Structure formats: C-alpha cells, structure tokens
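Omission of a single protein chain aside, the complex is shown with its protein chains in their original locations.
What follows is chain A.
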Amino acid sequence: MNVTTLAKSPQREVNYAPRVFDLDTAPLRELNLALHQVTDAADEPSWEVINPKGSHAVAAGVAQPIAVEVRGSVGYYCGGMNDKASITVHGSAGPGVGENMMSGQITVKGDASQYAGATGRGGLLVIEGNASSRCGISMKGIDIVVRGNVGHMSAFMAQSGNLVVLGDAGDALGDSIYEARLFVRGSVKSLGADCIKKEMRPEHIAKLKELLDRAGITDVKPEEFTRYGSARTLYNFNIDNADAY
C-alpha cells in the first residue's frame, strides 16, 4: 500500500485586522511602498491610515482591490492614479483627490479642494461634502458624485464619464466639454462654452439611478436632476472664426 505524502502547501496567512500606519511616526513613503507591494489583495485586504494631518499623496498609486480607511484630512493628490482600491477619507481632501483614477472607488466624507477627479479614466469618486473649482476637469471616463456643490469651471474639457452634483454648480460649468454627461440637481451659475442643457431620457434616468445607488445615496430621485452636455459645435473649426486668429 502506497502512502502518499501530500506536498505541504505553503501556509496562507490572511491579515483580516487592518494594517495600521500612523503617519505621526511612519514616513509617508513607507505607507505608499507597503501599499504598492501588495501582490494579492486577499492577503492584506484592509488598511488604515491615522494622523494624515494634510499629508500629500496618501495612498496614491494603489493597484490592488484593497480597502484603505484614512482617518483625518489629507493634502494634495490623495488616491491619485487609484486602480481597483477602495479608499475612504474620513475628513477633507486637498487639491487633486483621485487625480487620474483608473478604477475602484474613493469616498471623501468631508469637502474636496480644486480639481477633484481630474483626468480620471474610471472608477467612482464620491465627495460627500462640497467640491471646489475645476471638479472633474478633463475627466476621461471617471464617474464623480458630489453631494454638495461644485465650484467654477467644473468638468472643463470633460471627455467622457459622468459628473453628478446634488447641490449647485458654479460658473462656466462644462466649458469646452466633449462627451461627458453632467447631472445637476440644483442651480447652475452659468454654463461654459458649448455646454447646453439636454433632455433626460430613460437611459439617463437609469444611469443616474445606478450611480446614486453605487454612491449610497437614497434620499434623492434621478428625476430631480437636469442633464447638461456638449452642443458639439467646437468639434470642428468653423471657417467663419478665421478672423479671430
């Protein structure tokens, strides 16, 4: 009778308790290096950052579907280039939160400073407070949901994706916009060049419902929003404008 000895499989250790980084003592580079070194999210699914105190680039460049809870306010470029991770900032965020995000989700419990979600290519950015100027500037596929207001020049040159604003929008919303869809529930101070009000068709209601659901927002209805988008008059050079140059 043959006795088979099974090859001993390597012990898989999963750290379910969050791995905590205290930025009062640990250098920021150590945190980001550790986050970048995750090769299998299942090994260390949960991370926590305490005492960020306005640090820059907290959890930037994460490329695994891990969860990062940031306890406090952050500075520039938090969660920049995020790919797959779910990052929650329990505070406010400085300029450029979620800049060039690829996928995943970033939630800011407080306010966000200028150019939140700039150039983002995918994923969902939720700002539970207000976002400042240039929110979603040059967005390229990201979905952004702002519970409060957005500042001037939001969705400037936006190319694709959806910007949802439950509050009001500032001056020059959607200036020089390409194909992104803008949904605003409150007032719009002014529309930028080539940005116009558009009809809400059933597919837009459905998309908006899905975005609100994903953002965890249950107290407003998609029908309360107005859609804005591109009039597409800037796509080609108009020869009548030749004198302007």
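Criterion: contacts are C-beta pairs under 8 Å (C-beta built on N, C-alpha and C of every residue); 3 or more make two chains touch, one makes a residue touch a chain; residues count from 1.
The criterion applied here is as follows: contacts and distances are computed from a predicted model.
The subunit not displayed here is recorded in UniProt as "glutamine--fructose-6-phosphate transaminase (isomerizing)", chosen from "PadR family transcriptional regulator", "Formate dehydrogenase iron-sulfur subunit", "Tripartite tricarboxylate transporter permease" or "glutamine--fructose-6-phosphate transaminase (isomerizing)". The chain not shown here is touched by just one of A:Pro45, A:Gly79 or A:Gly94, and that residue is A:Gly94. Even with one chain removed from view, chain A keeps its contact list with that chain: residues 53-55, 73, 75-76, 92, 94-95, 111, 113-114, 132-133, 151-152.
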